[in-house]
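Please find one structure pasted underneath; my questions will follow.
One protein chain is absent from this view; the other protein chains keep their places.
Moving on, here comes subunit A:
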Amino acid sequence: MKVVEILPLSDAVVGLRLAAAVLDEAGHVLVPAGAELSESILQGLQRREIAEISVEHDVEEDPAAQAAYRAKLAAQLDHIFRKAGDGDETRALYQAVLDYRMEHRS
């Protein structure tokens, strides 16, 4: 499971992936979302005195917690899809959203 986390720059380590772009005060992109942190990127961010960054990483999850989360998501989707019928297209959308929400849990 991917988890998004806001980290103080001092806790960031090489290999983590940025969940959101790092911007300077004027809104310019310093490092784009999705970039993997390298030693030189970390040094550059330290030089610019960036305080914290948003990173994503994979974590092993307790299967019971995962099942509970999936059930909660399914209940929310069942409510939204309560009158959408069971056409193949509609079910494909349901499944795509469920998978997306499971994959991008924050």
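Annotations for the structure displayed:
By definition in this document, a residue touches a chain if its C-beta (ideal position, glycine included) is under 8 Å from a C-beta of that chain, and two chains touch if they have at least 3 such contacts; residues count from 1.
Convention: contacts and distances are computed from a predicted model.
Name of the non-displayed chain as stated in its UniProt record, restricted to "ABC transmembrane type-1 domain-containing protein", "Penicillin-binding protein 2", "Histidine kinase" or "ABC transporter permease": "Histidine kinase". Listed by residue number, the positions of subunit A touching the unshown chain are 21, 26-29, 33, 76-77, 79-85, 87-90, 92-97, 99-100, 104.
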